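Below: one structure, written as structure tokens.
Yeah, one chain of the complex is gone here, protein chain that is, but the others are all in their spots.
Letters A, B and C mark the chains in the order given here, with residues in each chain numbered from 1 onward.
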Amino acid sequence: MLHFDTDYMRGAHPEVMRRLQETNLDQTTGYGTDPHTAHARELILQACGLQQGAVYFLAGGTQTNATVIDSVLARHEGVIGAETAHINVHEAGAVEATGHKVIALPAHNGKIDPAELEAWLESFFADGTYEHMVIPGMVYISQPTELGTLYSLGELEAISRICRSRGIVLYADGARLGYGLASEACDATLEDLARLADVFYIGGTKVGALFGEAVVVTRPELFAHAVTNIKRRGALMAKGRLLGVQFETLFTDGLYLELAANAVDKAMQIKRIFTEAGYALAIDSPTNQQFFVLPNAVMDRLHEHATFELWGPRGPKETMVRFVTDWATSQADVDELARLVELAAQP
Amino acid sequence: MLHFDTDYMRGAHPEVMRRLQETNLDQTTGYGTDPHTAHARELILQACGLQQGAVYFLAGGTQTNATVIDSVLARHEGVIGAETAHINVHEAGAVEATGHKVIALPAHNGKIDPAELEAWLESFFADGTYEHMVIPGMVYISQPTELGTLYSLGELEAISRICRSRGIVLYADGARLGYGLASEACDATLEDLARLADVFYIGGTKVGALFGEAVVVTRPELFAHAVTNIKRRGALMAKGRLLGVQFETLFTDGLYLELAANAVDKAMQIKRIFTEAGYALAIDSPTNQQFFVLPNAVMDRLHEHATFELWGPRGPKETMVRFVTDWATSQADVDELARLVELAAQP
Amino acid sequence: MLHFDTDYMRGAHPEVMRRLQETNLDQTTGYGTDPHTAHARELILQACGLQQGAVYFLAGGTQTNATVIDSVLARHEGVIGAETAHINVHEAGAVEATGHKVIALPAHNGKIDPAELEAWLESFFADGTYEHMVIPGMVYISQPTELGTLYSLGELEAISRICRSRGIVLYADGARLGYGLASEACDATLEDLARLADVFYIGGTKVGALFGEAVVVTRPELFAHAVTNIKRRGALMAKGRLLGVQFETLFTDGLYLELAANAVDKAMQIKRIFTEAGYALAIDSPTNQQFFVLPNAVMDRLHEHATFELWGPRGPKETMVRFVTDWATSQADVDELARLVELAAQP
Partner (left out) sequence: MLHFDTDYMRGAHPEVMRRLQETNLDQTTGYGTDPHTAHARELILQACGLQQGAVYFLAGGTQTNATVIDSVLARHEGVIGAETAHINVHEAGAVEATGHKVIALPAHNGKIDPAELEAWLESFFADGTYEHMVIPGMVYISQPTELGTLYSLGELEAISRICRSRGIVLYADGARLGYGLASEACDATLEDLARLADVFYIGGTKVGALFGEAVVVTRPELFAHAVTNIKRRGALMAKGRLLGVQFETLFTDGLYLELAANAVDKAMQIKRIFTEAGYALAIDSPTNQQFFVLPNAVMDRLHEHATFELWGPRGPKETMVRFVTDWATSQADVDELARLVELAAQP
């Protein structure tokens, strides 16, 4: 059985496991005060081209979003996101649980449109009653988005400019950041992101780590009293060095992007397999998530030998589906999928 | 200068003031344990045709919404409302401040469409990932809505049936309930509302009281430990009898509806004045809020002698405006407005 | 039947009622943007001897405490208070509901001891793990305390100095402030309080108003975005002018202190009545709350003709009780009580 359900079905890249094993019996101080964490911080700031900045390591994405958003916003502020934003849909209200509203803007293939954002802010602050409303204090984007799409450099620059002109924080959720950066379609580098966003996180859980996300704060004063705030949200790992060791490994010798490149390469092959077989793209994604519209009969036959998710409800005749690759997807997996797609086309 | 900005510009109906004055030096116990509050409860349950039920008195609308919603929902549940719902727009995130998400559905003249609600719930619970989402625990409607429109009896019945079939609480915000009930267009009585909703509040602040809202809980077990929960939200008035005395007065000899009828009568006259003068209705409201589209020149001339709100931004040529009447709007006010409209039409 | 249960059993001082009546049909804008509120602000700043500062009006004490504390603290900070502090005991967790811990210090007749406060802070910040603890961001005191006692000028100066040396906000709950200021034992004036505290509130509900508390912020930047924060907590009155009119009245011609003086005068007479009859003071209070230890037989006989509270559980032989006076307690009330005490002593 092949598995293309999602990118967190396996453990960690072997090199990450090797380093965890190697350091396993070392004794270090806790809560991220160890040398591995310090080293990982340094490597990440360097990769981001940042002279200064703070880096914090947390265990998972929802935890990271809730902690960052609550810690950076003033209590009366909310966070703007696309309707399809992970924080708006799939985090069980974790942001609202911290007391902050998610203000949803229309999503265009998972993205906020900069012009719509600007118009919305314009109209918000022009409204004489805005003091009775949730004040927008942050814009949340996902890079790549929940639908695998990417913000272009131009879009990031536009959104960043809009945010800065209004004193609004720009925060990028990079749960799958590697799979974005490794895409040929991506014209915004990690350094660009570090220059344009105020806070963002580099996802490890889905990109080669056992677990872990690295929060980069380019203006550290935004996330004051970080240790206390992270602890308060139950997100301060006792054995913080586990996160340090993992990111140290991923950011040594370009492993992070190398891993990601494999997933994107395999995803592009899968895209070709389906489109060449005549199936429509549901969304045109240049990253490791691929979305197709399949006739139900084809989908059902594929499901006998491969797992993958329905994206939305089963339709009467055809259904939208998602195939996800990761750092470990092999050429053999792709070749076998190609064979299955061919077979499934034959009634 | 005439004032049609809103319905909370004045104090209380003279009869309410008289009773507050009359009881002013009485000494009663606090926190709503006094005989006036008990009597007001009884009168309200009677007016609602309820054999049993609980009634709580709070000082204002936002406070009431946040207290009721937080107290009735389980912590992981959210509240569904129209995009234009007061809780979604104009309460500065008071609901989110209690940890609950407002789930916005499209608004149709301020109303949720029952069929859309049903389809949304159907699709929500059909989604295999719904445990990762905010579970809908309540539907919030405003009767009348923020745009002056009314749910018909049929719509209320449909929404109530949908809610009950899914174990979801139906809560009606009645900040202007009187102005709805007094409308000729309203085919749903107070008794209907009490039969169809699980919780609702009868607004006093905008309908004759100095301040105060009466929360009616038709299934009291929904709002357990009410005193503690109201206190916890800072909404338990020390001199609770002030609320009791006011609602006792409003619900004696039909004063509440009588007051409301005046506002609706005056609003209908104003509607005729504008439409007969050839101006378009922005929204066709049968209650005390009236919305017109006025040429900017006319609007500006009117503004010299009357205050009223722009509903949205000033347009290039014409602008949407709102005129609001209340229990104290006089025939003289309306006649004077008619004269002003006539004058304003002359360039 | 005489009533000495508490100081919120009656309505408002007749002059307050007169002004509410007089302005009842005026139409003003809402949410505290009216001229009465502006005037009340000015009068209060003047009474406080403040050149600048912000004043906000809220409807009740618990609401005020929760709103101020949540708005002034950073999210990871807590508030220090005496174990007997109202916020720690009798507000149903309203402060914790906003996400902040109440850090309780020992109470000495309801008061924090400055030396203990200083030692506690010293030890807190000397602890290497303090980043894993709730950081103290505010000290909360009540003036007078929940037990009727008063902080001396020296104590206030000491606490203020300690707070300022550590960048901690000093907040004074003045629910009964008038009854403190009017006491002969009080050597700290309103101007002193305004000089030494960063935020405090002047209680109206218990001191002559129908309801209402005036929050004075001597360093306005501490309470930024106040309108939005007050609205977010459901504490922004639509008819804000009701609060403005009341405080305008109370702070015209010294009415506030005059009212308070009556209560204190009557309380001192009651103190003499009981002590001269040989009963012990449970607490030696110089303000409008008086605490005695009464033999149960005496207490029971008094209870036949007067209501007052047991302060704690009924003891086997004697019980601690509380008698409270207010701005309206009359000489006749006191004389009648004297007679009852005399009678009750006779078996």
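Following the convention adopted for this analysis, a contact is a pair of C-beta atoms (placed from the backbone, for glycine too) under 8 Å apart; a residue touches a chain by one contact, two chains touch by 3 or more.
Everything numeric here is computed off the predicted structure, so don't read it as measured data.
Q: Sort through B:Asp70, B:Glu146, B:Asp173 or B:Glu318 and give me the one touching the missing partner chain.
A: Answering carefully, the residue with contact to the hidden chain is B:Asp70.
Q: Name, in rising order, the residues on chain C that touch the hidden chain in the full complex.
A: Residues in contact with the chain left out: 75-76, 78, 89-93, 96-102, 104, 123, 126-129, 131-134, 313.
Q: Name every residue on chain B in touch with the hidden partner chain.
A: Here the touching residues of chain B are 31, 70-71, 74-76, 99, 131-133, 135, 224-225, 227-229, 231-232, 236.
Q: So which bits of chain A touch the chain we can't see?
A: 3, 5-6, 8-12, 14, 17, 20-21, 23-30, 59-67, 91-94, 97-98, 205-206, 210-211, 228-229, 231-239, 242, 328
Assume only the chains that are shown with their structure count from here on.
Q: Among the chains here, which has the CA centroid at the largest distance from chain A's centroid?
A: It is C.
Q: Go ahead and note the Å separation of the Cα centroids belonging to chain B and chain C.
A: The computed centroid separation for chain B versus chain C comes out at 34 Å.
Q: Please report how many Å separate the Cα centroid of chain A from that of chain C, as a whole number.
A: Spacing between the chain centres: roughly 51 Å.
Q: Tell me, which residues of chain B touch at least two other chains?
A: 91-93, 97-98
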